[in-house]
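Excluded from the complex is one protein chain; the other protein chains are retained at their positions.
Our next item is chain A:
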Amino acid sequence: MGRFKTALINEIEKLYKRKKLVVALIISFIIIILGQLIILGVNRGFGIRGVGSMEFPMLVLSVVVNTILPLFTALVAIDSFSGEFSNNTMKIALTRPVTRLKFFTAKITAILLFVLFNLLFVMVLSTLAGLIFNANSFTLRGVIDIIVSYLVTLLPMLVLTLVIVVFTNILRSGVGVFFLSIFVFIILKALGMVFSRYSGILFTSMLDWYKLFTISPLPILKIANKFSMMVGYVIILFTTGYYLFDKKEF
């Protein structure tokens, strides 16, 4: 456990120093401000009610979870694996007293912490923006919905991260992985729309699963179904990713 912790601290430091986190936070900030300005414009210009203060963070989440969050997750995952493969820096840590399993898990955990931090940042900022610019008042149920929705989004993002990590361990080029990830993402989204009956099994449709947590009464069976599906994906993808990583020679 000690060696895993060390590898995790090192990965977090590397992630922080590469400035990707700062860029992600700045872009998230701009999107929230732009979103809020558009809503204000619609509200004042056309007299149409945009969203209430409780709905704004959820609106932001629905945009972020399908756009910049997968994009930055992909960039960070590609940097963490393909970047280190091509710069030949992967061997720096691999020749230290830490097993590949711990090192691989530390890398995934660091990416996941990046996603979590980004989600929490967007949540706090969009909640504040919603509170300042929109008229409706907050309710406790609303606040809980927001927190739960943002937190549960971490699970589909883990699936997405692992898909990209598997790609990074198959393809040599980081650019190749990036375009393949975008291609697969778009194809799966399109398939989900065309064959909506079967969209439930595609992980891209699971990015919106947080909406299930805002329904009253809570659709427990549907949540359990999606949760099991995602856990299944995580187990398969983690095992595949680790198998490929462990077989790699440097």
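We take it that contacts are C-beta pairs under 8 Å (C-beta built on N, C-alpha and C of every residue); 3 or more make two chains touch, one makes a residue touch a chain; residues count from 1.
Here, contacts and distances are computed from a predicted model.
One subunit of the complex is not drawn; among "Dihydroorotate dehydrogenase", "Energy-coupling factor transporter transmembrane protein EcfT", "Cytochrome bd-I ubiquinol oxidase subunit 2 apoprotein" or "ABC-2 type transport system ATP-binding protein", its UniProt record names it "ABC-2 type transport system ATP-binding protein". Considering A:T99, A:T139, A:S196 or A:S228, the position touching the chain not shown turns out to be A:T99 (whole complex). Where chain A meets the missing chain, the touching residues are 3, 6, 9-10, 13-14, 17-18, 87-89, 91-100, 247, 249-250.
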